[in-house]
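Only one protein chain is missing from this complex, and each of the others stays in its spot.
In order of appearance the chains are A, B and C, and numbering begins at 1 in each one.
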Amino acid sequence: MNPVNYLYLAGLLFTIGASGVLIRRNAIVLFMCVELMLNASNLALVTFSRLHGNLDGQIIAFFTMVVAAAEVVVGLAIIVSIFRTRHSASVDDSNLMKL
Amino acid sequence: MNSLIPLLVAAPLAGAALLLLGGRRLDRFGHWLATAFAALSFAFGLALLASMLGRETAERQVDVNLFSWIPVNGFQADVGFQLDQLSITFVLLITGVGTLIHLYSVGYMAHDERRRRFFAYLNLFLAAMLLLVLADNYLLLYVGWEGVGLASYLLIGFWQHKPSAATAAKKAFLVNRVGDMGLSIAIMLMFAEFGSFAFGPLLGSEGTAGAVGQASEGKLTAIGLMLLLAACGKSAQVPLQSWLGDAMEGPTPVSALIHAATMVTAGVYLITRSASIFNLAPDAQTTVVVVGAVTLIFGAIVGCAKDDIKKALAGSTMSQIGYMILAAGLGPIGYVYAIMHLVTHGFFKAGLFLGAGSVMHGMNDEVNMRHYGGLRKYMPVTFVTFGLGYLAIIGFPGLSGFFSKDKIIEAAFAKGGTEGWILGGVTLLGAAITAFYMTRVMLLTFFGEKRWQPDAEGHEPHPHESPSTMKIPMIVLAFGSVFAGGLFTLNSSFLHWLEPVTGHAEGDSPLSPLTVTLITTLCMVAGVAVSYLMYGRSPVPVVPPVGSALTRAARRDLLQDDFNHAVLVRPGSALAAALVYFDSRGLDGFVNGLAATIGGVSSRLRRIQNGYVRSYALSMFGGTLVLVATTLLMRSV
Amino acid sequence: MSHWLAAAGGNSASIPAPHVEYGQLSPMLVVFGAAVAGILAEAFLPRRARYWSQVTIALLGLAGAFTAVIVLASQGYGSTRVDLLAMGAVALDGPALFLQGVILLVAVVAVLTYAERKVEPKAGGVPVDAFVAQAAATPGGEQERAAVRAGFASTEVFPLTMFAVGGMLLFPAANDLLTMFVALEVFSLPLYLLCALARRRRLLSQEAAVKYFLLGAFASAFFLFGTALLYGYAGSVRLGDIADVISGEAPATQALLSTTQNDALLLIGLALLSVGLLFKVGAVPFHSWTPDVYQGAPTPVTGFMAAATKVAAFGALMRLFYVAFPGLRWDWRPVMWGVAILTMVVGAVLAVTQQDVKRLLAYSSIAHAGFILTGVIATNKQGLGAVLFYLLAYSFVTLGAFAVVTLVRDSRGEATHLSSWAGLGRRSPLLAAVFALFLLAFAGIPLTSGFTGKFAVFQAAAAGGATPLVIIGVLSSAVAAFFYIRVIVLMFFSDPQPGGPTVAVPSAFTATAIGVGVLVTLGLGLLPQYFLDLASKVSPFVR
């Protein structure tokens, strides 16, 4: 299979993720969409790694996963604490600060 | 001896400074101090005259350069004096009559609490006028010129608590400023054309030509017209005459000083001094003559209609100065006679004003002649001196005015051609009207029945003769009024005296001198007769009759103030008001509007910051798309 | 599947043993070490001892790291010597070392403001700082009240900050995109948490954290995708390699021949990377998080974040543009022109109508990002020095300004609404004068550091041919001056409100922080030569 197709897939996933961030309300889902974008990047990295025939891309993908995991930890901590306060995970509820 | 020249100016100036800075402790004798300074200056003048008479005609002019005043590259103004026959004539007139007026004021102002200051201003007036006639360049002359304006401002407005006095003073200064503008432009023109504005190099002296000869007639005409504008301002010639009548708000000695010895004579001096320029600019000369002729009649008409004794005299001054300006405009045939009339006029007009002041002094400061009448019995000295002045001014044969005015009328005819006839006619008409209105003044004041009115506080007037400090000057001036003209005409002494400075040419008169004299005298008699018929034979109404349109207009100074108000004051105020509005709403409004626009944009843009994280993400996403698109576009372009 | 393995196996023999230059990396290592030590202290020390030990560890760590920077600099690093460390992942060159020094100094001052315990009223008889008693407790809940009564404190902010500092040290030194990404996350994640830890107004604080986190993660995703694309284009994430590929100097492999045909990969990758960095910088249109986060975060954190993040992010941005994309200058410069103009104008214009002092400073920081961008765009030696100097000057003014904000308080904590600052100059002229000095420095009035910085940056931009940018910069400075002056007017010429805020008397910590801010502001304004030299003598970026 032409590896370029993976790139198309990666682009698609990235776009889906980005659109998700834009249209979903739930903070958790939003965050998952970001994760989707990260993983789209991973896919692209791995694909390019294959294309170029070096391992850099794959190694980066591993790093990304670790980073994403750390992000999850931090993100969930924040989201959970705000959920406890507001009893809502909707990001649209957090708009005390504006203008 | 020449070192006395600066002292001529310095003496009264020192007097003014001393009196102003000296404070209250000088209140008791300050007026005498000032009079002494004026007299000192007069003494210096006499000494200098004696010294001058002792020299040959060609060596009579003396130059004293004191110090370099404004030295800038290519521009050199010095403080220097030039004393010649013309200036010494003025010096003696100014200091002589000036000293008499000082003396008179000692009595006249005896009860004024600010007398010290009054004398300081008088001294200042003398100093400025002396500087004007002694300066050896136009810029220094300008200093004296405006100094006179300042002194007149201070003196006209001396009774500042009266709003009318303050207004009159302001008006005098402002109108004069318009004239000053002319002098200023004239000096600029001279500098641009010749690189100098000193008399010597510019105008030349006896036997030597000045630089003016090299300039084009157009330039000289421009300079001449600007000088004329200046002269109009100082000498109250049409169209800048409006301040003179109002200037009567000042104490009467001030009027005497302004009208006789100083101020109004400055214009005549300027034109005579600038003879070299005017001689080469016939168009400018013609304008001078026209201005003089118009003012001559104008002043005379105004003088006829006024009931206020001082204003009637003011109209007369305007008219007489018109004679002088006219004469000066005639060129070499008239210069000497202009100055001669100026000197004789200085005597009799000063005498008339001091007499008027004396009358007012005795009549609780009443100025309305309709409230006078029959005063000759109560104020004999005043009556006699005033009467001699009256006879002099109407040109009663043998008195000063007769000689000097006659010469001007002769010169007017001597202009030749149609012009000569017209000018001669105008001057004759002027002589007739002069006789008319002066007779009117005389009759209303000293003859007829008593028409005295109680003053505002209900005091009946008790006319009495004035103290001797006031009488002596009047008597001295009366002597001048009687004899000066004859003295000057004897052997044409005045002509020979001034000719080296002003030059002289005999005109080509269509009428013989005797004929002119006869016609003049006839005109005078006619004027007196008409006046006697109108005012001498029947009682004068206390309330003035409505009168003809001309009379009504003349009472309002021939509508000059209305004209100024409509043409200058009202549009000017409107413009100022409009500009104030424009400044706050237009310019500031623009800036404030800009600020408001930024504020508005800011408020609107703020709404994008709506607090929703998803919309922030959207803006980021949009930004990213734009960034990507532009980056790609940049490459494809 | 086999060719995947083959591709991997083909290189397996050539994987070299990693070589790490611990000495040269010591600034970062010391900071990370201090952070770990802080975690350990948090875990094992009794609650009473934590505050002092954490402050000590943090300050010692930062001081040690700064010493290391000085030592490296004295060895000639950064000026005459440059090096690539850790197998080329980390650069040791002038800009990196300079910015690391700045970040460390900023961090020291920031830690001082963290350590302030005199301003906040005592809780449970114990002096407390600006941070939440117990982050996990629900705001206003019983658990929180108990924690407050017990005098708990979130001393973990110190190790968190140290991690962030470590990441920031690495960020401008990162020589490949992966290291850059990791550094970005290492300093961002602690900051997200720190934002949530305000003692007062916890709802705002949490909201700030969630916004910052979500948007930050979003931006990171862009950065990462950009990394992927560039990797796809160049076959490497090393900045130098990418530059070589762009300029065609790299040995052409088969893969490169095909990928380099597609400039879209390169250009989109460049754009996406820029998004990630411009987000951290706070440039328009990626700025929208700034005001909300600055407002909601605990003020000491805001100060730290505003100063240090900007320093680190601009360092990375410049390294990216100067090292990886000098050959693409004609592609990215127009775009960055646009961004710079927008940033300056929008920042200045939006600040005009702000009512909250922290938001005002946030918008001001956006405008300043625009000014700094003009220096970045210059892409000349002067521009580099100017940006470095500007960052130094700006960060201390910012720290000082936010430190002042912590002192103006009413019963509900900091009184950040501008209306309550009315008449401050009459109650507390000294503090108001200090704040006015900072505002004037922000406005770029001569004899303050802000002016020198602005002059340097604009001068570089003009020399780099960006005259229109300079003119727009100057005009938006004028707009910006308007709102700085508005605050000064408010402080000095308005009457104080009854019941308005009081000015707390700070401990030596905050006083020192403000004092340092004042000193640096005046010093860089009056006698900037030494620091200008320092900034302009730095070596160029190493490749």
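One rule holds in what follows: a contact is a pair of C-beta atoms (placed from the backbone, for glycine too) under 8 Å apart; a residue touches a chain by one contact, two chains touch by 3 or more.
The rule we apply is simple: contacts and distances are computed from a predicted model.
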item	value
Name of the absent chain as recorded in UniProt (options "3-methyl-2-oxobutanoate dehydrogenase (2-methylpropanoyl-transferring)", "Na+/H+ antiporter subunit C", "Simple sugar transport system permease protein" or "NADH-quinone oxidoreductase subunit M")	"NADH-quinone oxidoreductase subunit M"
Shown chains touched by the chain that is not drawn here	B, C
Touching residue (missing chain; options B:G15, B:G30, B:G80 or B:G210)	B:G210
Which residue of B:L100, B:L139, B:M318 or B:M369 touches the chain not shown here	B:L139
Selected from B:A43, B:V64 or B:M181 as touching the chain missing from the view	B:M181
Full-complex contact with the absent chain, from B:L490, B:V580 or B:A596	B:V580
Missing-chain contacts mapped onto subunit B	20, 67-75, 79, 139, 142-143, 145-147, 150, 153, 157, 160-163, 165-167, 169-170, 173-174, 177-178, 180-181, 184-185, 187-189, 191-196, 198, 200-202, 204-205, 208-211, 214-215, 219, 572-573, 575-577, 579-580, 583, 587-588, 591
Subunit C residues touching the omitted chain (full complex)	385, 425-429, 440, 443-447, 451-452, 454-456, 458-459, 462-463, 467, 470-471, 474-475, 477-478, 481-482, 485-486, 488-489, 492-495, 527-529, 532-533, 536
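Rule of thumb we're sticking to: only the chains that are shown with their structure count from here on.
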item	value
Selected interface, A-B versus A-C, where C-beta contact pairs are more numerous	A-C
Per Cα centroids, the chain farthest from subunit C	B
Whole-Å gap between the CA centroids of subunit B and subunit C	80
CA centroid of subunit A to CA centroid of subunit C, Å	24
Distance from the mean Cα position of subunit B to that of subunit A, given in whole angstrom	96
Residues of subunit B touching at least two other chains	606, 609, 611, 613, 617
In subunit C, residues with contacts to at least two other chains	210-211, 214, 218, 222, 291-292
Residues of subunit B touching subunit A in the complex	606-607, 609-614, 617-618, 621
Touching residues on subunit C, where the partner in the complex is subunit A	4, 7-8, 10-11, 135-136, 138-139, 178, 181-182, 185, 189, 192-193, 196, 202-204, 206-211, 213-214, 217-218, 220-222, 224-225, 227-229, 231-232, 235-237, 253, 255-256, 258-259, 291-292, 295-296
Contact set on subunit B toward subunit C in their complex	595, 598-599, 601-603, 605-606, 608-609, 611, 613, 615-617, 619-620, 622-624, 626-628, 630-632, 634-635
